[in-house]
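Every protein chain except one is present and positioned as in the full complex.
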Amino acid sequence: MTNIGIIGAGRIGKVHCESITRYVKGAAVTVMAEPFLTEESERAIKELGVPKIVKDYKEILADKSVDAVLICSSTDTHAAISLEAIKAGKHVFCEKPVDHSIDKIMQVKKALEGSGVKYQVGFNRRFDHNFAAVRKGVEDGRIGRLNLLKICSRDPAAPPVSYIKVSGGIFLDMTIHDFDMVRYISGDEVESVYAVGGVLVDEEIGKAGDIDTAIITLRLKSGALAVIDNCRRSVYGYDQRAEAFGEKGQIAISNDTASNAVVSDASGVTAEKPLLFFLERYMQAYVSEVSQFIDCIVNDKPVPVGIDDGLQAVVIGLAAAKSLKEGREVKLSEISM
Amino acid sequence: MTNIGIIGAGRIGKVHCESITRYVKGAAVTVMAEPFLTEESERAIKELGVPKIVKDYKEILADKSVDAVLICSSTDTHAAISLEAIKAGKHVFCEKPVDHSIDKIMQVKKALEGSGVKYQVGFNRRFDHNFAAVRKGVEDGRIGRLNLLKICSRDPAAPPVSYIKVSGGIFLDMTIHDFDMVRYISGDEVESVYAVGGVLVDEEIGKAGDIDTAIITLRLKSGALAVIDNCRRSVYGYDQRAEAFGEKGQIAISNDTASNAVVSDASGVTAEKPLLFFLERYMQAYVSEVSQFIDCIVNDKPVPVGIDDGLQAVVIGLAAAKSLKEGREVKLSEISM
Amino acid sequence: MTNIGIIGAGRIGKVHCESITRYVKGAAVTVMAEPFLTEESERAIKELGVPKIVKDYKEILADKSVDAVLICSSTDTHAAISLEAIKAGKHVFCEKPVDHSIDKIMQVKKALEGSGVKYQVGFNRRFDHNFAAVRKGVEDGRIGRLNLLKICSRDPAAPPVSYIKVSGGIFLDMTIHDFDMVRYISGDEVESVYAVGGVLVDEEIGKAGDIDTAIITLRLKSGALAVIDNCRRSVYGYDQRAEAFGEKGQIAISNDTASNAVVSDASGVTAEKPLLFFLERYMQAYVSEVSQFIDCIVNDKPVPVGIDDGLQAVVIGLAAAKSLKEGREVKLSEISM
Partner (left out) sequence: MTNIGIIGAGRIGKVHCESITRYVKGAAVTVMAEPFLTEESERAIKELGVPKIVKDYKEILADKSVDAVLICSSTDTHAAISLEAIKAGKHVFCEKPVDHSIDKIMQVKKALEGSGVKYQVGFNRRFDHNFAAVRKGVEDGRIGRLNLLKICSRDPAAPPVSYIKVSGGIFLDMTIHDFDMVRYISGDEVESVYAVGGVLVDEEIGKAGDIDTAIITLRLKSGALAVIDNCRRSVYGYDQRAEAFGEKGQIAISNDTASNAVVSDASGVTAEKPLLFFLERYMQAYVSEVSQFIDCIVNDKPVPVGIDDGLQAVVIGLAAAKSLKEGREVKLSEISM
């Protein structure tokens, strides 16, 4: 049994707690740390059978019975806690992004060298059945050489402006998943980025210094081209699609729905909207990513998503932000590491 | 150039007139016969460039310049006019059904023997791109041996009760197309029929002695089973589907729409309704069936849908009516020919 | 915590054991009974954390700490064990069918009267997200009055002939789920049945006295018509669809797939096959049905699928078998209860 401590009992911390408790074989959440715990959260965590809740995550790091930690605290603490956890010899699963700063990610990377610690970054979408299927199609050569890759990613609703302000901007907060998808599906690296964007959904987002709608074009090392379109609000639900086009064909994925029921009536032929919320949409992926993390620990395998994946997605995000600001194509080599 | 006379300027007569005039190579409508012609119809026919309109169809039969006739008059006149046309040496395209009586159809069949006349029956659905595709799939062995055949056929709206009364009943008026589809798609013959039905759409149809909703099960000579479901009213449009299931797979067809536009919004993901009206849905089929008829005349080929096809569909229809009345499975051999 | 004993550690027993252990809140499998336990099964059960395995189910019935039992033994033992369990005051979840004999089901029904025991029958398909969606659509009046109900149910592969021989025949073994679906989706009762069938998949099934392909037409009390088509082998996977058609429209459901990836290449535009196996297809339903059973016990609610549902499906199955044998429509009132 792998004993897990979860640092942070916010939304994503509770998701992992529930998924491990219920669905992940051979692992148990033995402790959670949260400085600001509501009564409701406390009850929910206890009902899941977590025996211990502490205020200070350092207690978890000091606890010798804990094998691994999940860092689910706010982004600005990810790197610092990662460093402490590595030092304490705990395996680490860190939510994305590791940090907004290349420097800090590089510090984590250096700390990992020779540490024997497993360090996985929380790009859950890699574990989704649909995105995994398109990756597999590309990997298996179903479409031959990849020529064009299209990712569509639209959230059902924009987060509060207070969150937008500390989010690092749309590219590091939202598009970062899509940047990782470009790397994952293509099996290739990004060479340059060109981003255009606008404030089309909510003027408050613009006042907060961010955009809410974007198209990002990427050149990959192989010469293939990729394009991502993002919007912070899609009234019909969480829209997450991908389309890989190559010399021998195309493989495309669309959205999941609660059921495949289709109503035909005087107003048309109507299917269900995509699942509205990321927890519904990606629950299977959350379970799968942590299961694989546990498997890597138990069987000493390399993690499926490592610190370099975390690093590259942030580098692309910073290049996109620079491109948007300067109105020109930005090479990744311009982002100093 | 094949000169064609059309007998009957009702809805289907005008459809054929327009399709030949516009779309059928090597044929011209040189005369139409209609005893009760509205001014509007006359204008429409003239605009299509038909040079001559007569009251009495016998004038057409006597006209030596006419090579072929299309019989588009009311069903009760089909057999008699067919006999006269055959005698006059005209090739005949006769709308379905040839007659409600086996006797009369057999008279036409006998008259055709040795006559050299081409005689095609208007089962237009055989010429539809979708139904033709499912037939081709079965014929090409895509699904191996046929085990189950399902036909769904629902009209957008019931005809007037006055029409119902002279229609011969749902099986000879509406299901007759589906009976022909069972024979066409399977390439097999029907052995027995079991029909259940109800009056679920309009009580007036029941008072007129007919039903408006039915499920008909058929056994084919090969042992395969078929089932047809019918309804006189489908609020979402003309619903015409087929599904052939065999040892190696299934081939299925669904409905055509005016465009493939799909709207995703807060109420769902909505495609267009099926085309609402048989003229929209089957215009391509109308053109194709008459084009092939002309081709058979010009190049002396056998017609694609002959008198035996017309006969068999009526035999199945009569067996279905008998089954409904007597509440039991009826063999086709019980219907005397 | 509700303590559960599972009687029978065959395929379905293990499915329930795994689903309860992993996914069902507030319940634990504290004991399993199986007279013929392989080493592999024993290991699997222990790994799921079941503390006790016994040979004789009577030990479970005698165990005061056990609140409820799941009867997952062979069909011929369901009724007898049910009676004993009721007598022992255990709540019962019984796999379908309760028995092939109306008499025995009636005995269970009588034993339940005044017993205070919750008794749920394992019609898992009622808990499937798709079938539940079509039921909800009908219940909510989305299609108005129901006129036609179509159920398609085809297994990916036929069971061994040895199983066929003791299965009670296709109608009691396979179609019984579809009969229950007709009742569930329509919210109506069946009045009469007409069945045709054939041996089209495997002659050995015919030699065993059964059929492998069938079309069953049903009349419902409301006047609506229903039709089921079955086949024991569908090469493209587990085909489970339904279509409810009414005065205001239609609601239809199709199959689930492992992903929604679509490959477009020189050979066509290809989606995945339906999930091949009932465990993959209905795992969510297995979890949901047992969760609701537990909820009924804990909160003293009526069970969602009771003994009368189990009874009616068998009555329809026996009527279908009689119809097939006698070649005529059979009223349910002919099946003595």
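Residue numbering begins at 1 within each chain, and the chains themselves are lettered A, B and C in the order written.
One rule holds in what follows: a contact is a pair of C-beta atoms (placed from the backbone, for glycine too) under 8 Å apart; a residue touches a chain by one contact, two chains touch by 3 or more.
Quick caveat: nothing in here was measured; it's all calculated off a predicted structure.
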Partners of the unshown chain among those that are drawn: A, B, C
Residue of A:Lys248, A:Lys301 or A:Lys325 touching the missing chain in the full complex: A:Lys248
Residue among A:Met1, A:Ala62, A:Leu148 or A:Val298 that touches the chain left out of view: A:Leu148
Full-complex contact with the absent chain, from B:Ser65, B:Ser162, B:Asn260 or B:Asn299: B:Asn260
Contacts of subunit B with the absent chain, listed as residue ranges: 22-23, 129-130, 132-134, 137, 142-143, 248-256, 258-266, 272
Contact footprint on subunit A, counting only the chain that is left out: 145, 147-148, 150, 154, 194, 196-198, 200-201, 213-215, 217, 219, 223-225, 227, 229, 231, 233-236, 239, 245, 247-250, 327-329
Touch list for subunit C against the chain that is not drawn: 235-236, 239, 263-274
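The criterion applied here is as follows: only the chains that are shown with their structure count from here on.
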Chain contact topology (line, ring, star, complete or other): complete
Central chain (by mean CA position): C
Whole-Å gap separating subunit A and subunit B, where each centre is the average of the chain's CA atoms: 58
Euclidean distance of C-alpha centroids - subunit A vs subunit C, Å: 39
Cα-centroid distance, subunit B relative to subunit C, in whole angstrom: 42
Sites on subunit A at which at least two other chains make contact: 263-266, 272
